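Of the protein chains in this complex, one is absent; all others appear in place.
== chain A ==
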Amino acid sequence: MAGVELLSDQGFRIDGRRPHELRKIECRLGVFRQADGSAYIEQGNTKVLAAVYGPHEVRGGRGKALHDKVVVNCQYSMATFSTGERKRRPRGDRKSQEMTMHLQQTFDATILTTLYPRSQIDIFVEVLQADGGNYCASVNAATLALIDAGIPLKDYVCASSAGFVRDTALVDMNHLEESSGGTELIIATLPKSQQIVFLEMNSRLHEDNLSAVMDRAVAGCTDVYNVLDTAVRDHVGETAAAIGGDAA
């Protein structure tokens, strides 16, 4: 066992949460003027911004255009000051590239891509402060930004993670829990249909325990969904009030 105790005998985690509790989520839609859609999310100490541009004409060579669906272009970038040790490159390193790919695959599966053939949608994600669950926060922020941009989605995409410590599944891992070297399962779901669009697990885990960890992560996604949905409804209400219409 590592030097730090990730779960106390009383059942509390290192930051005082219970195993099933998420970190505090604060989010906001429409933070930028230039972008077609934007959002900001804080999950505990992880802070992520997302901006969406499009749908627009395909940039960088016509060859990229697809005749039957939209090109989803993502860019994941971490501010150099977002981590404990200064990051040399904000993007382009192998880890960011992997993250970019994952985001692209996640949103390719969620956006109603066939509605905009021969066009492109850009999703830019910027991590301002990283404290674990970067993928999850990025997906949640990007979902909000896409909703803000008015791009048709099958459903919200909500992401959450779960780990397994002392025979207990822990939801929404922070950096300390992530870096302890235990199991981590990252999942992105469409909460209404309970479908999984993205799943990744690293480190070993006994087969018998998998369902417990999965269930906890999926439950985390549902909790995230409730928070995001409230934020979207509030935002729509505010916007409607501002232009003088009736709030939905």
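The definition used in the following text is that contacts are C-beta pairs under 8 Å (C-beta built on N, C-alpha and C of every residue); 3 or more make two chains touch, one makes a residue touch a chain; residues count from 1.
Here is the rule we use: contacts and distances are computed from a predicted model.
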Task: Pick, from "Ribosomal RNA-processing protein 43", "RNA polymerase subunit AC19", "UV-stimulated scaffold protein A C-terminal domain-containing protein" or "Protein farnesyltransferase subunit beta", the protein name that UniProt gives for the chain of this complex that is not shown.
output: "Ribosomal RNA-processing protein 43"
Field: Of A:Q75, A:Q104 or A:S119, the residue in touch with the unshown chain
entry: A:Q75
Options A:L6, A:L49, A:V72 or A:C136, residue touching the unrepresented chain: A:L49
- request: Among A:A35, A:A137, A:V157 or A:V224, choose the residue that contacts the chain missing from this document, as touch is defined above.
  value: A:A35
- prompt: Of A:E5, A:E26 or A:E200, which residue touches the hidden chain?
  reply: A:E26
Interface with the unshown chain - residue positions in chain A: 26, 28, 31-35, 40, 42, 45, 47, 49, 51, 53, 56, 59-60, 75, 77, 79-84, 86, 90, 122, 124, 126, 128-131
